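Every protein chain but one is kept in place in this view of the complex.
In order of appearance the chains are A, B and C, and numbering begins at 1 in each one.
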Amino acid sequence: MRNYLLRRIATSLLTILGIAVVVFFIVRVLPGDAAAVRAGPYANQELIDRIADKYGLNDPLHIQFFDYIGGVAQGDLGISIRTNQGVTEELLDRLPASLELAVYSVLLATAVGVSLGILAAHRQHTWTDRLARVFAVVGSAMALFWLGLLVTFFFAFRWGWFPGPVDRLAVGSEDPRTFTGFYTIDGILSGRLDITLEAFHYLALPVFTLAFVLAAPILKMVRSAMIETLESDFVRTANAIGVPQRQILFVDGFRNALIPVTTTIGIVFGFMLGGNILVEFIFSWPGIGRYAFDAITTRDLEALQGFVVFVGIMYVFLNMAIDIAYAVIDPRIRLGKGLVK
Amino acid sequence: MSLLEVRELHKSFGRGADEIPAVRGVDLELAPGETLGLVGESGCGKTTLGRMIVGLSAPTSGQILFGGEDVAGRLHEPRYRSRVQMVFQHPQSSLNPRFRVSTTLSEPARLLASESAGASSSESIRETLRLVGLGEEYLSRRSGQLSGGQQQRVAIARALMSAPDLIVLDEPTSSLDQSIRSRIISLLKDIQKSNSVSYLFISHDLSTVRRIAHRVAVMYLGRIVEISETNQLFDDPKHPYTKALLSAVPTLDPKKDTERIILEGETPNPTQLPTGCSFQDRCSLVHEACRTQSPSLANLGSSRQVECFAVQ
Amino acid sequence: MGDDDARRFDVQRVYVPEEQTRLGRWLAYMRDNPLFTIGVMLLSIFLGLAVIGPYFVGDPLRTDIAAMYSPPSTEHWFGTDEYGRDIFARSVHAARLDLSIGIVIALVAMIIGSAVGVVSGYFGGRVDEMVMRLTDILLAFPGFVLALIIVAALDESILNVVIAVAAAYVPYFIRLTRAQALVEREKEYADAARLAGNGPFRTAFRHVMPNSLRPALVSATLVTGWAVLTVAGLAFLSVGIQPPRAEWGVMVGEGAGDIITGEWWTSLFPGGMIVLAVMAFHFIGDDLTGTNT
Partner (left out) sequence: MSLFEATGLTVGVSGSPYPILRDVDFSVEPGEILALVGESGSGKTMAALAVMGLLPHGVTKTAGEVRIDGRNLARPDGSIDRQVGQISMIFQQPVGALNPTMRVGNQVARAIQINQELDRSAALEAAIEMIGYVGIPGPERVAKSYPHQLSGGMCQRIMIAMAVSCRPRLLIADEPTTALDVTVQAQIFELIKSLVAEIGCGVVFITHDLGAVVEMADRVAVMYGGQVMEELHADRLLDGSKHPYTRYLLESIVREVDHRVEDIGVDFTLRGCRFSHRCLLAHSRCNDFPTLEWIAHDHRLSCFAHPLDRS
């Protein structure tokens, strides 16, 4: 187990280094004149020169490379051209908003996906199962940005059930004191339940939009992993000795189906870390996705590059957490193959 | 002169503390036209030994002499490749599912063609197919359209295409039904009669080995513990492991029940072998010497060798 | 035992069904798998639209100030946008563009990915180690983000969008094919191929590779769907394909603001086209990859 963890941490660090290298390659090496791209299509030569000077773009490539990697190693993701602020600080500032959205979306998607997946596997070959599969296909084919527009149109503008896409709280509402950065939790902690409720109100539509799409892969994976497990030899044994169906479904079936399901939830969460650019844009959510969108529209490559590296690093750590979860779930990984004689 | 001679062959997998010795110093000889049965339980190294002899696996140390020439590690060279072939355990997965029988057979004919196979390859393919009991109509079939027995016949034909001197048969009948198993055995015997090819017949199924082998070698934990002429071995086994193995095999003869030997425990983990004889913990004849010294194969009569202090 | 006459007899059989034709088997499969059938039908409609549709509808760029923001009617099935352009005509032209981009992306990613995957899986060793580390790194980015930064770094053209999105899916195909090649190379036929005189490269490409491609081939349908979604999503953010070109994501992006003012049709119809088209690929892909078992 300890060796397993150490090896896992080593490969993670290697991957993070790789991420920095790949992004550097894409952003600094691919475009012909890096300074010109940063300066934008209407810049004059003077501006281009100034930018090249400021960001060291005239230095030899290897010097630029080591400057950059050294920065990443110290947690410095560069300086935004647009705001002239440190990219790391700006991202960390916006991270809680994104995380709050991500956590609630993944929780909802997991609840829906897992329960529908178990139901579908249990009732395989019936119409319940077919309906669940149709839901999975609709979910995975859904264009996030379109669904976001639809729910805004119906639930906010037409019926007025939920607030329109403006921010995390109503305009004029005061932010709660910061404990965790999650408004729903900070509201409770600072004794302002009204803020918690309002925060949930504003979270509802983006969370619904994301969860609708994220539930699909979870459902698919739970369903197929459960079916595979329910057809396995050891479930047949459990049946043969008369273990009750409920116990077979949840103890034998689900626990053993949990490994592939964990992977999928991890992938889904990883997708959330960067994939919510679209949703944060539609719902004017002040998170890192929205920051990335602003960086795109203003061609702020430094900020965009910082965002990508940031997302990659979070994803690597997430994967490490998943691998540790595996070891907890599966004794074959935790204990290795030691023969008891 | 013997066709094949194996000297002090070793093979280990893994490194350091995880090193698993699979074959631990094996000596063998095989004459032209002879069938040597190689029996043992799972993990005894018999398949690894077979794979080294055909060159699918490189020995850690030791010699493989083919016609007096050391070929260890050089069996992929064209001049040796055609001389040693192999038939595998699972007929279904041993044939490329995308190939028709004609393609499967023409590949060795084309790639390993020697001067002796001067005749046109399509003629020799038909002839070989006839030899294994299949008609020409099978040439255009894919392996999915063949039964298990037919697949194994094609696999045997493929091994014969390069006119080898030796075929290693790795459990060729263990995944087949009894009636088909018997037919494949008699087919192999007939081929040997007409081609005088040698077989190394690897199996855990002693009754099958008894029917085809001239001599039998018994392996336990990577070493040959007894090697003997077939009838002698079955009628009067010497090594305590051979005795237990033979008595454990269920036979059709109901009277055999009288002196059954049931071994304690299971084959130990090859990474933690004790000093001395590796069979000591399960042996009824164990004594002091077995715990400290390793026995080696010693002659016991003209046609038998046994690796045991108690019977030497 | 038994005389010769008794041995010869005509075996009688219970009704033996005739060997089904290829078409018959296909139809029987469609009957037993309704979701697959829905996928095939949807895809046929979209492919029909993409191939011949553009010849039957008007110019997707023709503006008509007189008819701006007309709601859906018999004249303009999907209504018109702020420049009075016919949304149906634009959607049909977009079908051709989006589907061909999606298919090209999936094919390019599949071809590159499976070739690398087979080499990596079959030969193993250092090469494999390097390839795996590289795919680890690439898979650490959500596909959308990776494509986004590549397009942002390159200049914006359709070719660059194809390159960027394909690059995002290459690691996926490498993983799939490598995993299968690892299984296939251990099968006995691969050993048999070596013994039949095949060198390492012949064994890898003539024996192992054709048997390792199936997962990649069936997953290509799913990837086509994802590629369409990614391209449209990028276009929605004005990355890659730009207005006024008729493209579904561009159209949804242009119509996004209209929703507040009540002109829902400008974004509803093109968005619906995206979802239906991607669903077609997923209904088929789920079936082929065995998610329906």
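As a working rule, a contact is a pair of C-beta atoms (placed from the backbone, for glycine too) under 8 Å apart; a residue touches a chain by one contact, two chains touch by 3 or more.
The model shown is predicted, which means the values in this text are computed figures rather than measured ones.
Participant: Wait, the hidden chain, what does it touch out of the ones we have here?
Facilitator: Taking every chain of the complex into account, the missing one touches A, B, C.
Participant: Give the residue, chosen from C:V14, C:A66 or C:L159, that touches the chain omitted from the document.
Facilitator: Within the whole complex, the residue contacting the unshown chain is C:V14.
Participant: Decide which residue listed in B:R100, B:R142 or B:R183 touches the omitted chain of the complex.
Facilitator: Checking the options B:R100, B:R142 or B:R183, the one contacting the hidden chain is B:R183.
Participant: Of B:S207, B:N231 or B:T271, which one is in contact with the hidden chain?
Facilitator: The one listed residue touching the chain not shown is B:S207.
Participant: Counting contacts across the full complex, list the positions on chain A that touch the omitted chain.
Facilitator: Contact residues on chain A toward the absent chain are 124-125, 232-234, 236-244, 251-252, 255-256, 329-332, 335, 337-341.
Participant: Quickly run down the residues of chain C that touch the omitted chain.
Facilitator: So the residues of chain C touching the missing chain come out as 1-2, 6-7, 9-16.
Participant: Mind listing the chain B residues that contact the chain we can't see here?
Facilitator: Touch set of chain B with respect to the missing chain: 41-42, 133, 147-150, 177-184, 186-187, 190, 204, 206-207, 244-245, 247-254, 257, 260, 262-263, 266-267.
Keep in mind that, in the parts below, only the chains that are shown with their structure count from here on.
Participant: Quick check for you: compute each chain's CA centroid and the global CA centroid, then name the chain with the smallest gap between them.
Facilitator: Taking the mean of all protein C-alpha atoms as reference, the closest chain is C.
Participant: Give the label of the chain whose average Cα location is farthest from that of chain B.
Facilitator: A
Participant: Rounded to a whole Å, what is the gap between the Cα centroids of chain B and chain C?
Facilitator: The separation of the two C-alpha centroids amounts to 49 Å.
Participant: CA centre of chain A versus CA centre of chain B: separation in Å?
Facilitator: Result: the chain centres lie 55 Å from each other.
Participant: Enumerate the contact residues on chain C facing chain A in the complex.
Facilitator: 34-35, 133-134, 136-138, 140-142, 144-146, 148-150, 152-155, 225, 229, 232-233, 236-239, 249, 252-253, 256, 259-260, 264, 267-268, 271-272, 274-276, 278-279, 281-283, 286, 290-293
Participant: Inside the complex, what are the residues of chain A that reach chain C?
Facilitator: 11, 14-15, 18-19, 21-23, 26-27, 30-31, 37, 130, 133-134, 136-138, 140-146, 149-150, 152-153, 157, 220, 223-224, 227, 270-271, 273-275, 277-278, 281-282, 292-293, 296-297, 299, 301, 304-305, 307-308, 311-312, 315-316, 319
Participant: For chain B, which residues count as touching chain C in their complex?
Facilitator: Touch residues, chain B against chain C: 54-56, 76, 78, 81-82, 85-86, 88-90, 93-98, 107-108, 110-112, 155, 158-159, 161-162.
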